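The complex appears here without one of its protein chains, the remainder shown in place.
What follows is chain A.
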Amino acid sequence: MNPQAIIDGLIAGSTIGLGAIGLTLTYSILRFANFTHGDFLAWGAYLTLTVAGVLGGLAAGLGAPVYPFSFGWGLPLAVLGGVALTVALTLGLDRILFRKLRARGADTIIIVMASFGASMALRSLLEFIFTAKPVYFTNALQIAKPLGLGMRATPDQLMVIGLTALMVLGLHLLVTHSATGRAMRAVSENPGLAGVYGVDVAKVVRVTWIIGAGMACIAGVMAGLLVQIRPYMGFDLLLPLFAAAILGGIGSIPGAMLGGLIIGLSEAFAVQIIGAEWRAAISFVILVIVLMLRPQGLFGRKEA
């Protein structure tokens, strides 16, 4: 077995984990499986790319790669813009679609269905605007540096892993130690009761979308930076995201991250053992095993 699979798995797992955090939060606080979440990743990547293009037009020096990375100062700046736009997209979608359905008291499953319809529309819209041709943040080539034990990684890849760890830690502290985090947990526990106790439920919903969209955008940019940007990139990640969120336990941020890493590592090892063409089936197999053995997930609590 090639130890390189560990690095490959950690990198893929970072993206999946970040994406799954948003999914698990919307799942536990808004109480529905959001099929549009994968497309938030793809939109995040394309929006960031667009902002980077505009910035590059304003100041050409921003695009020049900063050693040792393959991208320049333009990209981190563009991510800020991309995150803001992705947040605007999700809040807008919530306003015209999900909030209306919630206000009507629609069944969870109707909201899931609406998210399914919105996902198809958003994805195809991307394909219409940007065409199906893959695009890249940068054309610079990077040499993977040896890390010992036969493993190699590029500086970009190491940065992705480090940044992911930092963000998950920060988010975890926010949710466990701040007033907002407490309100979020209260709403996920019981929205009616939280409202009675003076928690601003509408604000919690907003914060949930903002965190979810921000993480999704960054995960999308990471996937775009390390692989490529395609309209279907989010859709292809959707099953791994769901598998990671359920494996970690719905509502648990560390769980979603750990789930993402497990999925990423399993995929990387499976690619070496049974071949790359079956990669997409791995999340499904893991999902089925979790549903059979421990449906509440690693960190989830038992529920009906």
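What we mean here is this: contacts are C-beta pairs under 8 Å (C-beta built on N, C-alpha and C of every residue); 3 or more make two chains touch, one makes a residue touch a chain; residues count from 1.
Just so it is clear, contacts and distances are computed from a predicted model.
Among the names given as "Lipid II isoglutaminyl synthase (glutamine-hydrolyzing) subunit MurT", "Putative ABC transport system permease protein", "Xanthine dehydrogenase small subunit" or "Amino acid/amide ABC transporter membrane protein 2 (HAAT family)", UniProt records the absent chain under the name "Amino acid/amide ABC transporter membrane protein 2 (HAAT family)". The omitted chain makes contact with just one of the residues A:L85, A:L101 or A:L225: A:L101.
Across the entire complex, the residue among A:V54, A:A121 or A:I273 in touch with the chain not shown is A:A121. In the full complex, chain A makes contact with the omitted chain through residues 32-33, 35, 97, 100-101, 106-110, 112-114, 116-125, 127-128, 131-132, 235, 238-239, 242-243, 246, 277-278, 280-281, 283-284, 287-288, 291-292, 295, 303-304.
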